[in-house]
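The other protein chains are all here in position, but one chain of the complex has been omitted.
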Amino acid sequence: MNIIINNSSQVPLYEQIVNQIKTQILNLSLKPGEMLPSIRTLAKELKVSIITTKRAYEELEKEGFLKTVVGKGTYVTEANSERLREVVMSEIENKLEEAIIAAKAIGITLEEGIEIFKSLYEEV
Amino acid sequence: MNKIINLLRLQFETIFSLKKMILIIFLIASIYSFINPSLIMTTGLLYLMASCYTTAAYEEKSKSGYLFRSLPIKARDYIFSRYLYVAINTLISITLTIGVYKLLIYFEKINNNDMVSLEGLGMTMVFIGVFMMCIVTPLELLLGFEKGRFVIVFLSLSPMIFGNLLLERMPLINLNSIIIKILILLCLITIILISYFITSNLYAKKEM
Partner (left out) sequence: MEAIKIKNLKKQYKNFILNIDEMKVPKGYITGFIGPNGSGKTTTIKSIMNMISPDDGEISVFGKNIDEDLSIKERVGFIGDISGFLEESKLKNIKKNISRFYSNWDDNLYNKLINSFSLNETSIYGKLSKGQKKQFDLAIALSIRPKLLIMDEPTANLDPVVRNEFLEILQEQMEKNDLTIFYSTHVTSDLDKCADYIIFIYKGKIILHGEKDNILENHSIIKGKKELLDEETSKYVLSSKVNSFGFTALTSNKSEVYEVFGEEVIYEKPTLEDIMLYYTRRN
């Protein structure tokens, strides 16, 4: 698991951790069922406070990405691809909304928009 | 009980660390006794002073008070171990003095006539031991060497002075009477207990 913390960023530390773990779960670098380091170990390795890592794990648990088993550890949730898909879908929809608003503002039509989407999709 | 033993070990550790110095002091004192047999008391006294006063001085320099305050012990256990420490060292110094005394007799430096009785010697050392325990130790615990310097130095040297005086006057006390011995013992115990309780209470309130 790779997590890089930027101490001078305006983004809160726990959010940085949440985002990076989330990304790795979504692109499967962190596999379902994989065990994550304990809150304290993560705090020690990243040199952040225990509260920070605790909050990050709690947030990820709330969103359904992680699960903590008392006495054993914290794991990436299994078979939650549905829920994960939903989360990612809503993020995609938000981003598309922004893009569509910007496009409409400069007068791009629906057909032009679909063309742009298609060519970018094939490129990436 | 365990804690007190551990505290004692801690304190004897100081002697152990300073063993070279104490040994030298003792040897010099013994040599003086050989040269001038009437200084026999000095041997024991110097050992007592070295083990109690000097070790306290070194502990003060290292600020061992902080250590004792942070250990999981009660103030009164600490005080008790200090008193016990003086008592044990008094016994040791009596033994050493007797040892030197016997040596002096062996080397015929003294005859049995003109020298004091062994019992007298022992009693005097006991009195001085109690004095160190009940007056000097508390003062040095409560005042510390900085504030109490003059008082402590004076008090520590006085055994030297009145020790010999006491020794001379010893024969005047009828040491053969059991009653007198018991009375003296009771007096000493009372003094020790009073001193212990006062010191325990004051030490617990002392600020570091």
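Read from first to last, the chains carry the letters A and B; within each, the first residue is number 1.
The working rule: contacts are C-beta pairs under 8 Å (C-beta built on N, C-alpha and C of every residue); 3 or more make two chains touch, one makes a residue touch a chain.
Please read these numbers as outputs of a predicted model, since none were measured by experiment.
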Full-complex touch with the removed chain, picking from B:M1, B:I35, B:I161 or B:M208, is B:M208
Looking at the full complex, which residue from A:I51, A:V88 or A:L110 touches the chain that isn't shown here? A:I51
Identify the residues of chain B touching the omitted chain, counting contacts across the whole complex. 2-3, 6, 9-10, 13-14, 16-18, 58-59, 61-74, 205, 207-208
When the complex is taken as a whole, what residues of chain A touch the one chain not shown? 7-10, 12-14, 38, 40-41, 43-44, 47-52, 55
